[in-house]
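For this depiction, one protein chain was excluded, whereas all remaining protein chains were kept in their positions.
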Amino acid sequence: MMPNRTLLLSLAALFILSFGLAAWLEPQFQTLSFNRDLPDDFWANLLDDSRYLLANSAYVTADEYYHSGYYPTIFDNNQAFETPHMAEDTGAVASHNSGNEEGFMGPPRDWIDAFGRHFIPNRHTHLDEGGPTDDLSTSSKVSEILPWLKLSAELDPEDVKTFVVTAFWLRTRLNQDNEAEQVLREGLRSNPGNPQLLYELGRVYFESYHNIPRARTIWEAALRTWQAEAPNEPLSERLKPGIENFDDRFIYEQLQVSLANLEQAAGNYQAAIDRWQLARPATPVPQDINLHIKDLKFKLSQTNAPSQISH
Amino acid sequence: MRNIFAVAGIAIKELYRRKDFYVLFILTILICVVMATVNIYNNPDIIRYVKAICLLLIWVSSLVIAITTTARQIPAEREQRTLLPLLAKPLSRSELILGKFFGCWFACGLTLLCFYVFFGVLTASHEHHWPILNYFQAAFMHWIALGIIVAMALLGSLVFAAPSSNSTICFIIAAGILFVGRYLGKVALQMHEPGRFIVSAIYYAIPHLEFFDLRKLLVHDWPLLEWKFIWLAAGYGAVYMFVFLVAACLIFRRKAVN
Partner (left out) sequence: MSAILKTEKLRVEYKNRETRQAVKVALAGLDLEVNAGEVFGFLGPNGAGKTTTMNVLLGFLQPTGGTASLFGINVNRPIARQRIGYLPEMTYYYKFLTAEEILRFYSKIFGLPNAEAERRINDVLKLVELESSRKRLIKTYSKGMQQRVGLAQALINNPDLLMLDEPTSGLDPLGRMKVREIIQRLKQEGKTVFFSSHELGEVETICDRVAIIHQGELKAVGPVHEIMGQRSNLEKAFLDIVGYQSQSAS
């Protein structure tokens, strides 16, 4: 009995050692161009379609880490956490949370339930807002969600939102613009021309690198891809309000609004007004856009006034 | 007590002279060190996922050690006939059971100490702080849970003939309680009678090992738990240990050992 167990444990040790070695060597293989596609094939061969399930699980774990472990299980009221919070801010997904997020467990059912709650995370907190210690100086701990996002992206590289969310946190909370750009480029390798990834990449260039021409080029490319996705469908049809085309409308609006802001920042007020006007059919708040246009028209008139005088 | 500690000493010696613990400990170190060296977007301070994996491995390893070590104690004594010269001494059967229990439990405590010291060193190397009291709370609660499991496995070793079947059943029960024990009450509410009654009865009868699992609090740097809850949980655990041990003593008292 004993030799069998030792043998099994030794085999397990060798197995783990092999995996460990593989995990250690993998990044080095990545630097070799002829091996760039290895991870996709690797996970696909190893896990087949179950990798999508695992990818989703890793993505949800990232959200759980964002809440420092305060997270519902399949037995709890999941409605409270229908949309991963960490993804909400990024604009990658629309918010669907509607339950009582502060108390998704509900009132204690019995003394076992009540007593057991002392030994698990029992308060709704966000890592970038101080976490369970409410210490804002620890907000950089939000980086702790990254390993799970990285794993999720490796398991399912076709899931665009994972790259978007990862890039968002790298850029906005961790000031890692280069890494954010790398993540997005990695996403674009698996999803060429994806408007959402291009939109985020444009944000990196516009908001972080302040490279207006490059950002404009990227966003315009994103719009072209967006249009190419349904070349025969009239724009009015595509932007018609409705829940089924929410994401489609949302990315179009984001791109047009971002281009409008970019043109405004570049001093191209007329171009900015044109972009706001293009954004208007897609937005649920056209009155806000009208205000922008009004404001820009005023600025344009101010800019043009001296030239009119010179005429 | 002298006899109990003499028997316990043998169980402890057995554990550290066998290779199981060393293999599991080295495996845990290897996996954690490899995981800790993975580059996550040039963020060298990311550690929580390593903490989670390390604690998971510690729990799995400790369950393996506790259950397999305990489950084989009495059956091995019977099979190898070492029980005969032992019980021919002025040693009562209850003392033997208690000695085996304390031996396995203390041995598990020693292995936990090694594992948690490694965990502390690993996390301190990344986090640059060492919340010793939090580690102590987690390790202590973990040890109490192992006490319940050791007592349960010891009782099982007197009920089931083969150590392997006892080990398997103990693993399933321990893992089942850790995963779904907390939710059985909720599940029962959604069932019809008599299932509802049965599941409710199980919910109230089982030792809720999940109380003792503080991994999430440790991984996510939650503040220290109030000590009164730790002692209450320890008392709760002690009740289950007592119940299992009394049952084991009653069964073993009249069991023929030849």
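Every chain is named by a letter (A and B) in the order it is written, and numbering of its residues begins at 1.
In the analysis below, contacts are C-beta pairs under 8 Å (C-beta built on N, C-alpha and C of every residue); 3 or more make two chains touch, one makes a residue touch a chain.
Predicted model only: the values in this text are computed from it and were never measured.
Student: Out of all the chains shown, which come into contact with the hidden one?
Tutor: Even though it is not drawn, that chain still touches B.
Student: So one chain is hidden, and I want to know which residue out of B:Thr82, B:Ser125, B:Ser165 or B:Gln190 touches that hidden chain in the complete assembly.
Tutor: Counting the whole complex, the residue in contact with the absent chain is B:Thr82.
Student: What is the set of chain B residues that contact the non-displayed chain in the whole complex?
Tutor: 2-3, 6-7, 9-10, 13-14, 17-18, 80-82, 84-92, 95, 254, 256-258
Keep this in mind: only the chains that are shown with their structure count from here on.
Student: In whole angstrom, how far does the Cα centroid of chain A sit from the Cα centroid of chain B?
Tutor: Here the centre of chain B sits 40 Å away from the centre of chain A.
Student: Using the touch definition up top, name the residues of chain A that touch chain B in the complex.
Tutor: 2, 5-6, 9-10, 12-13, 16-17, 20, 23-24, 27, 65, 68-69, 73, 75, 109-110, 112-113, 115-116, 118-121, 131-133, 141, 143-144, 146-148, 150, 166, 170, 174, 176, 179, 182-183
Student: Flag every residue of chain B that touches chain A in the complex, lowest number first.
Tutor: 18-20, 23-24, 26-27, 30-31, 34-35, 37-43, 45-49, 68, 141, 180, 182-183, 185-187, 189, 203-204, 208, 210-214, 216-217, 219-223, 225-226, 229, 232-233
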